[in-house]
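Have a look at the structure that comes next, please.
All protein chains but one are shown at their positions in the complex.
Which chain is which? They are A, B and C, in the order written, and residues in each are numbered from 1.
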Amino acid sequence: MAYEFKIVRDVQWSDTDMAGIMHFSNFFRFMEAAEHAFFRSLGFSIHTTQPERVGWPRVHADCDFSHPLRFEDSVEVHLLVRRKTEKSLVYSFIFRKLNGDAPREVARGSLAVACVKRDEEGRLKGVPIPREIADRIEVAPE
Amino acid sequence: MAYEFKIVRDVQWSDTDMAGIMHFSNFFRFMEAAEHAFFRSLGFSIHTTQPERVGWPRVHADCDFSHPLRFEDSVEVHLLVRRKTEKSLVYSFIFRKLNGDAPREVARGSLAVACVKRDEEGRLKGVPIPREIADRIEVAPE
Amino acid sequence: MAYEFKIVRDVQWSDTDMAGIMHFSNFFRFMEAAEHAFFRSLGFSIHTTQPERVGWPRVHADCDFSHPLRFEDSVEVHLLVRRKTEKSLVYSFIFRKLNGDAPREVARGSLAVACVKRDEEGRLKGVPIPREIADRIEVAPE
Partner (left out) sequence: MAYEFKIVRDVQWSDTDMAGIMHFSNFFRFMEAAEHAFFRSLGFSIHTTQPERVGWPRVHADCDFSHPLRFEDSVEVHLLVRRKTEKSLVYSFIFRKLNGDAPREVARGSLAVACVKRDEEGRLKGVPIPREIADRIEVAPE
């Protein structure tokens, strides 16, 4: 069972905006990249090899920004499982800039995702997290 | 004085992801587009024609998603000023899908932004919102 | 029958990069937005309401950049049909910045797209452009 995962990403030119810093929307893309890497670390692809082919639409996303990221900064995205219910998961994320004098926290956020399937008419419907997945995920200790 | 603004945006193909819906990070881009259009409605550009050339880095962003947006959906982004302090603003945003049987709320979010200037070493420092701007903005009634 | 279409787009903050100009990859997104708007002008959605549910993957894309676009610039994207074969279309695009002293060409590009369907195994296969679509599109005069 696992409750955390870390990825490292480098800020690309196309991640920046005219203020010379990473555009804030890209922090959310990095959170999602960590979430998908976490799933791969459990042996699943969020897309193709999941039991029962469930999907994980976002229900909530937030981020608090304390320091900017710049081009070529290297950032660790640390995912922690914060909540696990029958049909949903909540992750928190800590962003740490790794280059520079010392690793430094630059942002902190969270994602809440629902486990869903499409019904016959194509509508998304909440379903229990498949047992094979739920059994691999636990909530991080405080 | 103004406390709200609305823009309408159409979901482009490049806004979608492989789930067939608008990628959640783009809701944050739409919020920012509404914020900048709000500033233009007050007679300022967020970038070039602001008194004192202040900047507005994001301090916090969040969004709750209730229904997906799809390619070619038309969405109204309704900005409301929720808080105004000496050095910051908080906006809330309501997303309403305009096409379909009836307008329908699909998401709700907020942005908190700080008013900053660069000091001589290029570091961002919080400063009071320039009077000409602050005088044009008021908090929306509940 | 139609051989051209024009859309106008405003450059958003999130379209820019740290050089203070629109990131070059976004010119391609604007081309595609013009292509899809052209289809809507013919009475089709590129996605949902096309005869025979064909798809239009990109086979080739190019762009020549002569002047930068900046935040809040307004740009006209002028699509022209350059070639029409049984199974493909080639569009050219002229980008003109509308604000400033006088409209000015800033870039010029093209897209070649193939008309495809998925076969039973999900592979894309070139197919003739459905008659209802082909009948609405003609090649622009030189």
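Definition applied: a residue touches a chain if its C-beta (ideal position, glycine included) is under 8 Å from a C-beta of that chain, and two chains touch if they have at least 3 such contacts.
The structure presented is a predicted model; accordingly, all values stated were derived computationally and were not measured.
**Q** List the displayed chains that the omitted chain touches in the full complex.
**A** Its contacts among the visible chains are A, B, C.
**Q** For a quick check of understanding: of A:Lys6, A:His36 or A:His60, which residue touches the chain that isn't displayed?
**A** A:His36
**Q** Please identify, in ascending order, the residues of subunit A that touch the omitted chain?
**A** Output for subunit A: 12-14, 29, 32-33, 36, 40, 45-48, 71-72.
**Q** Tell me, which residues in subunit B touch the chain that this view leaves out?
**A** 13-14, 16-21, 23, 25, 71
**Q** Counting contacts across the full complex, list the positions on subunit C that touch the omitted chain.
**A** 18-19, 21, 24-26, 28-29, 32, 47, 55, 57-65, 68, 124
FYI, only the chains that are shown with their structure count from here on.
**Q** Could you work out how far subunit A has to rotate to sit on subunit B, using CA atoms and steps of 5 degrees?
**A** For the C-alpha superposition of subunit A onto subunit B, the angle is 180 degrees.
**Q** Rounded to a whole Å, what is the gap between the Cα centroids of subunit B and subunit C?
**A** 28
**Q** Just the number, please: Cα centre separation of subunit A and subunit C in whole Å.
**A** 33
**Q** Would you give the residues of subunit C that are in contact with at least 2 other chains, written as numbers and ranges?
**A** Where subunit C meets two or more other chains at a single residue, that happens at 13-14, 71.
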